Each structure stands twice: as structure tokens, then as C-alpha cells.
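If you scroll down you'll find the structure; I have some questions about it.
Omission of a single protein chain aside, the complex is shown with its protein chains in their original locations.
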Amino acid sequence: MLELLRISKIFGGVQALVDVDFNVKKGEIAGLIGANGAGKTTLFSVIPGFHAPTAGSVHFKGENVTGWKPYEICRKGLVRTFQVVRPFPRMTVLRNVAIGKLYGKVRLRDEKRAEREAYEILEFVGLVHKAHVAAAGLTMADRKRLELARSLATEPELLLLDEVLAGLTPAETVEAMNLVREINQRLGITIFMVEHVMKAVVGLCDRIMALHYGCKIAEGTPREIAGNPAVIEAYLGEELEI
Amino acid sequence: MVSRRGLVTGPFGIALLVLALLPRWTSDYHVSVVLDVLMWVAVTESWIILSGYTGYISLGHSAFFGLGAYIMAMTWPQLPFLLGIVLAGVLSSVFALTIGLVVFRVRGPYFVILTLGLTEFILHVVVNLEIKLGGTVGRILMSAPSLATLYYAMLATAAAAVVTAYVVKNSRFGAGLFSLKEDEKAASALGVNTTLQKWAAYGISAFFPGVVGAIMALRHSYIDPYNAFDPMVSFQVIVMAFLGGMEEVEGAVVGAVLLTLVSEALWASYPYYYMIILGVIMIVTVKFMPLGLVAPFKGRLLARAADGSGAGA
Partner (left out) sequence: MDLTRILQVLFSGLIIGGIYALIAVGLNMIYGTMRLLNIAHGEVIMLGAYVTFWLYTLYGISPLVSVVAVMGLSAALGALICRWIFFPVISTSKSVAVLESNSLLIFYGLSIIFTNISSLLWTTDARGYSYLTEVVHVLGVPLMKNRLWALGLSFFVCVFFYVLLQKTMLGKAIRALIQDKDASLLVGVNPDAIYYFSFSMSFALAGLAGCLLSMFYEMTPFMGMPYTITAFIVIVLGGLGNVLGSLLGGILLGLVETVGVSLTSPGWRPILSYALFILIIVLRPRGIFGKGVY
């Protein structure tokens, strides 16, 4: 569904990504791991069109979307969440999600219908009780739910999750993991996620890619990754418990 | 039961009726004053459609006013009045859309700077051109339509501006505008074509000032670049919008009426004091009432209407 062909990205003299190749198959949950600065967020900026790659191409559903604008890629069915969540602060939770319905892949014309469908999504993520609260007043966990809900509203086929578990308590992490699983299994949405929380990566992902200083150093199932010497060396001193 | 729509269209309809009948009841002087208020309402309302709804502050909206005035000056009296003022509005929009192609390619701060210099730039181009073309910088418009005609034209324009602002705000287009105001990057991630939205809002917001400029050119029967492209016009519009509430349709009306009252009292005798007071109002409003006058009241009013009828808001 998503093909990354030799993606390279240079930012002001620094090579953030070097010849990254990766495929995400339809229906799977793929993971992206790497130390801080390895290039994960850069890749997640390049894929949905926020930055054009210096070299290489991004293919989504068979089409070359390299250089497309973010809104165009969103309308094709590829949506990202932001590592530092970006709610529309003064709008209500409901309205936040409704924007996704009005402008995502579906682009509903009818505002009432958009709000109804947004409501359903809020039920799915568990934010219904806060539907009429301004987004600025939400807790961190709820903001993450909102970020997810909003992305879901655009009816994506592929969802890029950028460290969606960061900053959550252990209990919240478990809830979030379940939600991600639900999104993948019940809604049939393919997921590509960046994560630091190893337990989550291993527990959720079908396949994982590891980046180190912008290069792909390994790719495979969680088990293969855990046993991979290059990965272990890159993470030497860091926790890599399976 | 008082529906939300009813709360809006009721007073609006009544106001329109009263204003339409005004010339029959009062003297030319009063009609003149109200005409000025309507002018400010129209321009301020247009400004809000762009700067209030998207957050892109246009500091040079008087450029469109001036353009409209000049288009009228050049087509009068060859073109009939109505056609002339509509053309002024249309060309003004076209101009905005054209420069919009350039201007919206870049971030917010650049937009502000560009608009600031825009009026000055056009001013100098026009001055240079006028000198080349005719030797003098002023133009006279002879046999302008009657005050009543101009008044009704302005009333229609102001009404149209208010309606447009209302329709845009409550439409899907408006939702997109507000979303990009809140967070442009997030909005584009969700499929909002932010460049197109801003561009369209800019074009829409240039139409009414163009029309208004054309009407005012006839009103004064004389224009020159310095009063057509007067930066004080831009400033007063912004103060009015901000005072009333930059995101509220009613805000333009409230701001325009209040400020015209202040200016009636001060402008003739103490123009500098008037401007200083405007500046102070601006600063005070930003510090203490950044949402403007209307927004807090609206919240309470809507809540009370909902309670009164027993149904949810």
C-alpha cells in the first residue's frame, strides 16, 4: 500500500535520511523505531508531503505521491498524527473532528451530517462525554484521543501515528494500544507507527523497520528485530526487552 | 421558541427596514452620517471575512477602496452607475486574487508586511501614472447621482457584506477558514487546502471595499491618490473590527457604529485626539477585551434564549 523508494532527505547540511526503502502492506501494523535523531519524524514528515524528499519517491496505493501537498495526500487516504498534538484549541472536540469529516477524503458538504458522523467517532475513541468541551481544556491522554479521532474522521486507509503513546501513564498506554488494535482490526485501517515504547511496538506491530542516523539498519518481524545484532548494537545501553 | 436563526434574521430585517425608510424621515445631514456608518460597516465586514476568519491580518485593505474609487473615476459617466460600482468591486476582487497568487505562497508575517506596504506602493504607482497621463493628481467626477441613490447603494452593499460574512462563517468554507486560523499545519494534514481557502477569502474580502470606494468617489465628486489610499482608512477599519469582535459578524456593525459616534464628536475639531483615542482604544481592547465587545454578550444572550425556550442551545 505504501512504498518508500530510496528516500533521502538533507536538511541544511545534515543528512537526515539516507536511501530508506520500506513497504507497508495493506492491513498490517508496521512499526518504525530508532534512537532520537535517527530520522523517524523526518520520514513521517516526508511521507504525507510536509517536506519533499531530496531524493527518492513515495508511492501510495500504486501512485507516485512524491511532492504532493499534504491536503492532497490526505484526500487520497493517507493521514498523519502529530508527535506534539495539534488540536484546534478554541474549537470544541466535536468540531475538531467534524473538520476531518468536512475536509478529509469524504469532504462532506452537509455540516449536520459531519457532526453526526464525528459523534460516532468520538464514541469509538471514548471522547463522547467531552464532545462540547474546547480542545484546549483536555488532558494529555484525551488530546491524543482527539488527534486520533480527527485523523479517523478523514476516513484514511493508511494512518501514520507519530509517537502516539508518548507521555501516557502505563494504564493509558494499555488503553491506547487497544485502541490502535481496534482501529486496525475493526476499521481495517493500515497503520505505520513510530514508537519508543518497545512493549507497544513489539505487542502491536507485524513488521518493524529500524533507523539509525537516517539509514535503515534492519527490517523484519519483532522477533527478528530483537535478535538483530545491528539493532542491538545501536541500542546498546537502551532498554530492549521483549 | 426563539431559534438561533430567528435571533439573527429578526433584528437584521427590522434594521434594514428602518434604514431603508430613513431618507423619507430625516434630513440630508442625517442620511449623510448614516451613509458613512454604512460605508464603515461594509468595509469592516469584508475585512473580517479575511482577517477575522483566517487570522491573516491585512493592514492594507484601503488599497481596494482606492482601487474602486479610481475605477469609478475612469468609467464615469460612460458606464451607468450600478454597472460602474459592480465593476469596481469585481476588478478589485480580481486584483486581490492576482496578488493573492503571490502573497499566500508564504507565511503569515510576510503577508502582513506585504499588505502594509501595498497601499503605499499602489499610491506611488498611481501618483506617477497620473502625472504621466494628465499632469495633475486629482480627478473630478461631475453630475454624481443623488444622495438618496448613493445612500441606497451603500445600504445594499453593507447589507450584502453582512449577509456574506454570515453565510461564510456558517458554511463549510468558513469552518475551513477557522481551522486554518487555529492551526494551519494541522488543517492541511486533515485535507484543508489552506492556500486555496485563504486566496478565496482574500478575493471575497476585496469586493465590497471596491464597491464602497466607487460609491464614495461619487459622493465626494473628487478623488486623489492621497485620500483614496489613505492608511487611516485601513487603521480605522481594524480598530472597528477589533473593538466589535474580529470573528463576529455583528462585531463589524457594533465597532463601526461606536467609532463613528466617537468620530462625529471629535473629528471635526480634534482630528489628532480622535486618532490618539483610536490608538488607545486599540491597545486597551487588546489587553482587556481581545475578543471584542460582541462575543461575551453573545454567549450570554444565546444561553438565555436557550433557557427561556426550554430547549438546548
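Going by the order they are written in, the chains are A and B; count residues from 1 in each one.
As a working rule, a contact is a pair of C-beta atoms (placed from the backbone, for glycine too) under 8 Å apart; a residue touches a chain by one contact, two chains touch by 3 or more.
Because the structure is a prediction, the values reported are computed rather than measured.
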Q. If the hidden chain were put back, which of B:G13, B:P80, B:G117 or B:G134 would touch it?
A. B:G117
Q. Mind pulling the subunit B residues that touch the left-out chain?
A. 55, 57, 59, 102-103, 105-110, 112-114, 116-117, 120-121, 124-125, 127-128, 181-182, 231, 235, 238-239, 242, 272-273, 275-276, 278-283, 286-287, 290
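We take it that only the chains that are shown with their structure count from here on.
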Q: Mind listing the subunit B positions that touch subunit A in their complex?
A: 172, 175-176, 178-179, 182-183, 185-194
Q. Mind pulling up the subunit A residues that touch subunit B in the complex?
A. 48, 50, 69-71, 74-75, 79-80, 82, 86-91, 95, 98-100, 102-105, 107-109, 111, 150-151, 153-154
